[in-house]
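This report concerns only the one structure given below.
For this depiction, one protein chain was excluded, whereas all remaining protein chains were kept in their positions.
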């Protein structure tokens, strides 16, 4: 990337709010009202409702492509109004703002927290008073706007030990007798099945995927095979994926395209003859 | 809010155009072509086709969160090409632009019209000529761009009496013998049922909702109850809502999640023992 200067004026937004209502637009209004110079970039608002794991995967797949100093506002918040904390976290490339419910698990695996703060200073919330059910509008959006406008993270509340941040537990991959067992962590719009097996696990090996009674061959690109063929490949975010050229692997395998992921589907990476 | 200066460069856009076609992008192009410095913020484009009442509700739920001087462009326009007027309306916080078909009813209840103008001056329309079926692109978008660029509202056409602006008639709430009878005015993406009963009607009372043969208890937040329980609460826009913690009230009650609202569903707020 050619531009690595601090550029504190970008906020990204990832939610499960959908686009049917005005929740997303209202958040953009609150931010514009605090500082009209800030730019908001929408990651996605179609995280399946209250599905924290899908939110964690999507944020981790995209945050690294933004300028240094970007504030990533993420709101998938089934516990809004409960005792779950609101947090702001500084990482090497920028900031994370949202509920402390595991939503940042996947980002923090790659980019450890440098500073973490519980959002306790109400001066940085929307006044006169925050609702009990829409902290996105009333707490997280103003906090993101203040951070992106130059307020120091430690001003926003009480510093907390990053080790106390909530983390999701994801299914692990297992390596036994040369086989790698994993699962599907996400299904995208095209019906591609994104596994939890990183490409780094298969470097310099010839491999294929065994799943149910299928053997799925490895190919470099979707179009390496005829239309309609099921293949395995290294996807654009560095995970092994199962795809159908010109079609949908999820439809082919009878999986719901709206399945939020973390399917208990066992697959194995096995050797193949090159 | 910390920033209350006039900031005339923001336009919001609310439509029933959906996101499948290029109608929304074309409007953004027309605005950028007139003044590339203007910023467009999307409220929603998923108003059910031609459902003016849902548009009215959504605009009223969001306009107050934007900076003073914002121009709210709203297009749900089943009568495009008919004799219905196009209007621009000045309110305390900014401007409204769109068809005079009742779309601004809910905003105008809260923020009376200060000036209203029928959009008759074709110099501010897109040239060479306006289509008969897409006034959003050819009349309303240019008008919003001119207003946000500093053209005075009275330049845009003939001043009209605000009392002549079309208003929708919404179901009223009724208060009898300590009971408040109302209906559902909107169902959101999460399946929350937003009633037409304002929170101010139940201040300092213990209450619950009686609907069909259900008694729905009042709680402060979604997570005050076990997952799957039906509750009533004060929602983030100040209306009483019916929700399911971790689920969808509309699904639970057999209502369509795409129902545009204004269901003829009677509910009553009744006293409960605190």
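Every chain is named by a letter (A and B) in the order it is written, and numbering of its residues begins at 1.
Keep in mind that, in the parts below, a residue touches a chain if its C-beta (ideal position, glycine included) is under 8 Å from a C-beta of that chain, and two chains touch if they have at least 3 such contacts.
Computed from a predicted structure; not experimentally measured.
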item: Residue of B:137, B:189 or B:219 touching the missing chain in the full complex; value: B:137
item: Identified contact with the non-displayed chain, of A:77, A:100 or A:188; value: A:188
item: Of B:81, B:112 or B:178, the residue in touch with the unshown chain; value: B:81
item: Contact footprint on chain B, counting only the chain that is left out; value: 17-26, 28-30, 32-36, 49-50, 78-82, 126-127, 131-134, 137-138
item: Sites on chain A contacted by the missing partner chain, in the whole complex; value: 1-3, 7, 9-10, 12, 14, 19, 39, 41-46, 58-59, 61-62, 65-67, 70, 188-190, 220-224, 233-236, 246, 248
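The criterion applied here is as follows: only the chains that are shown with their structure count from here on.
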item: Geometric centre distance via CA averages, chain B-chain A, whole Å; value: 31
